[in-house]
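Sharing a structure here in structure tokens format.
The complex is shown incomplete by one protein chain, all other protein chains being positioned as in the whole.
Chain naming follows the written order as A and B, and within any one chain the residues start at number 1.
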Amino acid sequence: MADPLVSIRNLTLDARTGRGEAHILRGLHLDIRRGRILGIVGESGSGKSTLASCLLRLLPGNISRLDGEILFDGTNLLTLDLKAMHAWRGRRIAMIFQDPMTALNPLFTIGTHLVDVLRQRFPDLTKAAALSRSEAMLVKVGISDAGQRLKAYPHQLSGGMRQRVMIAMALLVEPDLLIADEPTTALDATVEAQIVALIDQLRHEFSGSIVFISHHLGLVAELCDDLCVMYGGTIVETGPVADVLGAPRHPYTRALLACEIEAGDEGRLATIPGEVPDPTSPLTHCIFASRCAHVTEICREASPQLIPAGADRMAACWRMDEALP
Amino acid sequence: MSAETATDPAGQDLIAFDDVSVVFGGKVRALNHVSFRIVRGEIVGLVGESGSGKTTLCRVLMGLTSATSGIVTIAGEPLRDRLARDPLGFRRQAQMLLQEAVASLSPRMRIGTLVEEPLRIHNLPRVEGRQRLLRLLGRLGLPETTLEKFPHQVSGGQARRVAILRALVLEPEIIVADEPTAGLDVSVQGDLLNLMLDLHGEFGLTYLVVSHNLNVVRRLTQRTIVMYLGQIVEEAPTSALFSAPAHPYTAALLSTNPSVDPAKRRQRIILKGEIPSPINPPSGCSFHTRCPQMVERCRIEPPVLSETSDGRRVRCHFPISPQV
Partner (left out) sequence: MSVRPSVSADAVSGLVGVLRRVVSTFSGAVGLVIVVIVVTAALFAPIIATHDPDAINVLNRFQGPSLANWLGTDHLGRDLYSRLVHGASVAMAVALTAITAALVTGTILGVVAASVPARAERLILILFDIISSFPSLVLALAVVAVFGPSTLLVVIIVSVTLIPHFGRVARAQVLTVRNAPFIEAERLLGASLPRIALFHLLPNIAGPLVVLASMDIPVVITIEAGLSFIGLGVRPPLASWGTLIYDGYAYLSDSKLPVVIASAALGIATLGFTLFGEALRDAVDPRLSGDR
């Protein structure tokens, strides 16, 4: 794969919890390709949100170990000092959260937020120029009455509007990487559809890469180019969305797909029996072994590496080359 | 009673809403002349976005909110009379599973105490009740060690099973399930829905399932009611509704449901704006501000919920005719 924007190598993160040392990320390898939307899916406890926090270096205080590399255009984000990292966050990486209210200060108007972000990124910009650019961006993200909305406070806007403002803020920075962590989960279906359509439409104007984190496989399937499936703090499969979902190489991806309810399904619903792996136990076997329908001896003895599995694809399974039912 | 009211000649209806409205504080019309019926043993889905009134409808049905006008009838008796005559009896007949399963369990009580509460509240024979509890515990796939735990120590799926256990021990006929799969991972979701379907058959239950997850509604229910701004806009057998929605709002809502299978994706219909405030609802058809096929008439004349030949009810001047 030619020159990715971000190369994550052996990213490992442990945290102290009441039950001991938890292995939250167990040595991840992942490339974020330029100009593409990467969807990260996984169930609760898979580590997908922690991965996003690592990209921003916004980590909780109980981290006991953080190893590996996050190479962003050749710079290792994990070794940057805090001041340099802060500059990266404002210029090259932007984030959209599930709840916009966590990122918007209720005491400031939408205009203040946008102008602030913009002038932090482009210090030479005059206030008037920043205002007009902000207004243009609000129009672009589909906010009517943009001039009026600049004077509004966050609580005066609906949830969908606030998420549009967040997207506008992120885009004003003209980042190379935009991270969206479940950006539509809190929204109603018809509003979610609007935001997804907006992201889909903006991708043509936006030159950077997008990381889209979601528990909703269908949404990722429709929106993203690449897919990364996480389970128990590991990456089990990556590759172009259509290829991965069309012919999954990892049993977990297959099981996850089977759990999706589709039109025309009959009979009993599929589930994945068993429990999610204990984050405190060390990885001496395949992370999915205890729930896998195709488990064999080797799966319980050693953990498979994430290795190439076809064009632009990777998977971590001992039996991926066998024809499994 | 309005012309929209369906009739019940055979007396089969377990639940009937006749022209029910709920107005909060004299201004907010949370429910706007809602009429529908649920027959014993049916599984009915209730779909709508926030502000559509589906939560209020459930609360009215459960007797937590009283209707401002209209009549709710449970098994032939007006709910108001029933609650005055025999409130505990009604609680044994109708139970509700709340959306936030973990938070619906009193945080300082052990699960063992929590599941025995219904027996105490209803003064049921202790020995028999406990035997039933243990049987149900096994039936719901909960290990006995769960009884020792506190609510925050169990998973979301287990908390849901505990809530179901607390309801079933009263041997109800009606179960209202508010977002039964909210917050559950997809790998667990199927388990819970399978269980709900099994229990429906085993205990002869009648379900009203509220969900924003259209896939869940499609798989679980026999009939679906779609609400918008306090009104029923469409009601139809689930398979008919999903294959050919007649109301433009239903069509738009269904089109937002993403699919992993590219062959099964619908052309997305993106609606303008968001649900208007129920304090100041639009004139005419309440959906006209967002409807892609709005004409002048929709702005002025409110459409009625009219019944079509195939057992469907639609509130639209120009319902979408099924493509042949």
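Note that in this section a residue touches a chain if its C-beta (ideal position, glycine included) is under 8 Å from a C-beta of that chain, and two chains touch if they have at least 3 such contacts.
Computed from a predicted structure; not experimentally measured.
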Candidates B:40, B:80, B:122 or B:200 - the one touching the absent chain: B:122
Option touching the unshown chain, where A:4, A:45, A:183 or A:304 are the choices: A:45
Residues from chain B at the interface with the omitted partner, ascending: 62, 64, 87-88, 91-92, 95-96, 98-100, 103-109, 117-118, 121-122, 149-150, 152-153, 163, 166, 170
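We take it that only the chains that are shown with their structure count from here on.
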Chain centre separation (chain A, chain B; CA means) in Å: 33
Sites on chain B touched by chain A in the complex: 49-50, 185-191, 193-194, 212, 214-216, 218-219, 242, 252-253, 255-262, 264-265, 268, 270-271, 274-275, 290
Contact set on chain A toward chain B in their complex: 43-44, 158, 160-161, 188-194, 196-197, 215-219, 221-222, 242, 245, 255-257, 259-265, 268-272
